[in-house]
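Excluded from the complex is one protein chain; the other protein chains are retained at their positions.
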Amino acid sequence: MDWSMTVGNVLAVFLTLAIFSFLYRDNPIYKTAEHFFVGLAAGYFIVIQYHTVFLPNLWQPLTHDVAALFRSGQAAQQLAGSLALMQLGAAAQHGLWQAFSPDIKGILDPVTFHGWRLALIVPLAMGLLMFTQLMKKYAWLSRWPMAVVIGSFSGLALLGNAQGDLLPQIKANLIPFIKPGSWTAFWADPGLFTFLDVLWNPVLIIGVISVLIYFFFSVEHKGAIGGVAAVGIGFLMISFGAAYGNTVMTRISLLIERFDFLLKPATRYITLVTLLLLLAYFIITAFKDKHKARIER
Amino acid sequence: MAKPTARWTERLEHLDRRIIFLVVAVGILVPLVAPLGLPVTVTEPVQAFRDQIDGLPPGSAVLVSADWDPGSRAELLPATVALFHHLFQRDVRVLIISLWPAGPRMVEQALAEVRGAHTKTYGKDYVNLGFKEGAEVVMVSLGDNLPATFPADYYGTPVSTLPVLRGIKSYKDIAMVITLSAGYPGTKEWVQQVQDRYNMPMISACAGVSAPEYYPYYQAGQLKGLIGGLKASAEYETVLERKGFAVAAMDAQALGHYIIIGFIILGNALYLINKWTNLGARKE
Amino acid sequence: MRSEVPMFITLFFGLFFIISAFIVHPAYKSAAQELNNWTLIIISFAYVLGVINVARIHAKKLEERRPGWAYSVMTLFGMLIMIVFGIFVPARLYGGYETGSLFSWLFDNGQVPMQATMFSLLAFFIASAAFRAFRVRSVTASLLAVTAVIVMAGRVSVGELMWSDFPRFVEWIMGDLQTAGQRAVKIGAALGAVATGLKIILGLERSYFSGE
Partner (left out) sequence: MANISIAEIVDVQKLNLFVLLVLFSGLVLLMIRLAEKGRQMFVRPLAGLKALEDAVGRATEMGRAVLYVPGIDDVKNIQTIYSMVILEHVAKIVADYGTPLIVPIGKAFVVPMAEETVRQGYLNAGRPQDFRSDNVRYLSDEQFAFTGAVNGIIMRERPAANVFLGSFYAEALILAETGFMAGSIQVAGTANIHQLPFFVVACDYTLIGEEFYAATAYLAQDPKLLGTIKGIDVFKGLILAVLVIGFVVETLGFTGFSRLIAGE
């Protein structure tokens, strides 16, 4: 009997039922499990960051190259290279064209320039600046690395939304009012689905246009615009209804998996015992509360 | 003036939540203990997902991004297991990454279920490159240089020593991206940042809750296949003849849905009855 | 110094990530890759700070014996045991983070069941919300309710018994009827996101750097 599996199952079953106990009411067992979870999740976060980001992406390249450089004595020359890199940053601000002048080009090509790895000191320094947030006096310094994060994600959000959502979705709605061939197919074989196929394009066109008009903020929803906006809110509610229906699928699946785990041959009896223990606990505490309440009255 | 005792319909409308919880629990337990084995017909987006993988040229490399965690394990573990079975049946190199911290361990659990049934070796046919923090920034940096973004696999072995990654520098060497998605970052960010910019063929398996938001991508052709939720995973398992948890859960899924439909109708019926009778009372 | 430098940094990194999509010059691309790597490193520091915040708050709660301090012991215990075994203890004493270590055992038997169970609570909450909060108060709300019920009924196998083409009908609703609303909302949201990203990069959106 593999002990780590069994003890593991006992812990897993207990913690599962502890979280389920929240359904009865918020109780110390649930709070203990929840706080334990918060700790585990935080600890897990740090360990994974350490092993899969800090070591491979920063520490190893930095220490590996610093050692190699000092052994081969090129340190001074390469350090000058990374300083030139700083000017490149400034050049980017004044316009990229000068940055492409031939003499700077050599700097950009990593094959000739090991300084790149050395330059990792910069993100390391910026990263450490992040911790100034914990000190009231220097907290403003943490805005520098914060700006890197905010700038990067704002730039990517701007680009991604324009390129991945805006253009392709507009293009996908530039379609003929009736799907070519669907009209003839309907008359050839009149039925629900051939009829729905004829409706395919008009639904998309009318739906998208009316919902876009609902989200128009410069004109009050009155008269004709009000009517079209009402059609728009109708399409919107249909989309929300479909979304609600699909979400039920996800939630029920999660519960099925948990019950499936509790009923598995390996955990079935553990579940039974733990359930009885929890039941006993709640009965005793309920009894104690009633007893205490009677004394206070 | 003592509050008039509420009519039973009014008391029922404010039913204690725990009774509702009990009904749901029983509704899910019964079919798990006594399965009914109801049929599962395959819908078009799932068929398209399967055809896309079948259409992969031999020897091509596929990037799987497992962006989910224990919170959505019930829906995405069956989809991931079915996907790995499908990929391992074909002559395809499988590179697995994750943009969620718990992702790599979920991939390990899926691989454990699949390894036995196929003759694929780690490092030569497939690799788990683990997790990287940075969401969209990671997606974009894979476009320039994959080995620099993932210098080592999940176990710390440098990628230069892994044959499966030989000759793979960026998205140009990747035939398809398969996004397994449960939230942010997920399929939406992959479509926004990668699909159009690198015009990368892309298919997605996602939690049911995200499916409605991805249908416009499927209709626009940005996604070439879509598995939305556990029912779709059950269809995928059926199509691959590898029936697993998803198909087994369909009976409990059916009963669960009809319980919720029942609650919506009952709740609104009570609401309307109470409204009309109160209206009536006030008129007399 | 306090807000001019952060504003320049935001501008530089914002523009960098936008321009990288347009420039294909090889030398630029390799420089871009290094800058990507820098951003990844800085972001991961941000998350380490996040976790230190968790430790700081629970430790403070412990020191001041604020109500519920006993539970903070559990949080700090959970965190420390994961970090100590995950990073410092060698592999042969159940250390490290791979399968077989205490770290992975606690993840599989502690974190996975608790997070999965927390999410499964949602099935109960969605049922109670369906009964108590899902009110057909208006025409629009009833449109939402009717669509939700049809999609739910048709997406599960029982639906097929009643009408064999039910799943196909639901696919039409999903692929066409609901896609229209989703697409329009997506276009609107994308415009909002692009505009806001633009303002942040150009430093027009100063609310979160305010106070100076």
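Order of writing sets the labels: A, B and C. Residues in every chain begin at 1.
In the analysis below, contacts are C-beta pairs under 8 Å (C-beta built on N, C-alpha and C of every residue); 3 or more make two chains touch, one makes a residue touch a chain.
Keep in mind that what you see is a predicted model, and the values were worked out from it rather than measured.
Listed by label, the shown chains that the missing chain touches in the whole complex are A, B, C. Only one of A:Thr16, A:Thr247 or A:Thr271 touches the chain withheld from this view, namely A:Thr247.
Across C:Phe85, C:Phe134 or C:Phe166, the residue that sits in touch with the chain not pictured is C:Phe134. When the omitted chain is restored, the residue from C:Met7, C:Leu35 or C:Val54 that touches it is C:Val54. One chain is missing from the display, and on chain C it is touched by residues 18, 21-25, 46, 49-54, 57, 115, 118-119, 121-122, 125-126, 128-129, 132-135, 141, 144, 148, 182, 185-189, 191-200, 202, 204-205, 207-208, 210-211.
One chain is missing from the display, and on chain B it is touched by residues 17, 71, 135, 183-184, 197, 209-210, 212-213.
Against the chain not shown here, chain A presents residues 22, 26, 34-35, 37-38, 41-42, 45, 100-101, 133, 139, 142, 146, 149-150, 153-154, 157-158, 162-163, 166-168, 170-171, 173-178, 201, 205, 208-209, 212-213, 215-221, 236-237, 239-241, 243-244, 247.
We adopt the following convention: only the chains that are shown with their structure count from here on.
When you average the Cα atoms of each chain and compare centres, the chain farthest from chain A turns out to be B.
As a whole-number value, the distance joining the C-alpha centres of chain A and chain B reads 14 Å.
Centre-to-centre spacing of chain A and chain C amounts to 3 Å, using the average Cα coordinate of each chain. Multi-chain contact residues, meaning those touching two or more other chains, occur in chain B at positions 21, 24-25, 28, 71-74, 102, 132-133, 137, 140, 197, 211-213, 216, 219, 228-229, 231, 253, 256-257, 260.
Looking at chain C, one finds that residues 17, 21, 30, 37, 39-40, 43-44, 47, 107-108, 111-113, 115-116, 118-120, 123-124, 126, 145, 148-149, 152, 155-156, 168, 174, 176, 178-179, 182-183, 186 touch two or more other chains. The residues of chain B lying in touch with chain C in their complex are 13-15, 17, 20-21, 23-25, 28, 38-41, 43-45, 69-74, 102, 105, 108, 132-134, 137-138, 140-141, 144-145, 148-149, 155, 197, 211-213, 215-216, 218-219, 228-229, 231, 250-251, 253-261, 263-268, 271-272. Residues of chain C that touch chain A in their complex: 2-3, 5-19, 21, 25, 27-28, 30-31, 34, 37-52, 54-56, 58, 68, 71-72, 74-83, 86-87, 97, 103, 105-126, 140-141, 143-152, 155-156, 165, 168-169, 172-174, 176-191, 193-194, 196-198, 200-201, 208-209. Residues 4, 7-9, 11-13, 15-16, 18-20, 22-23, 31-51, 53-54, 57-58, 88-89, 92-93, 96, 100, 105, 108-110, 116, 119-120, 122-124, 126-128, 130-131, 133-134, 140, 143-152, 154-159, 161-163, 165-166, 169-170, 172-173, 192-193, 196, 199-200, 203-204, 206-212, 214-215, 232-249, 251-252, 254-255, 257-258, 261 of chain A touch chain C in their complex.
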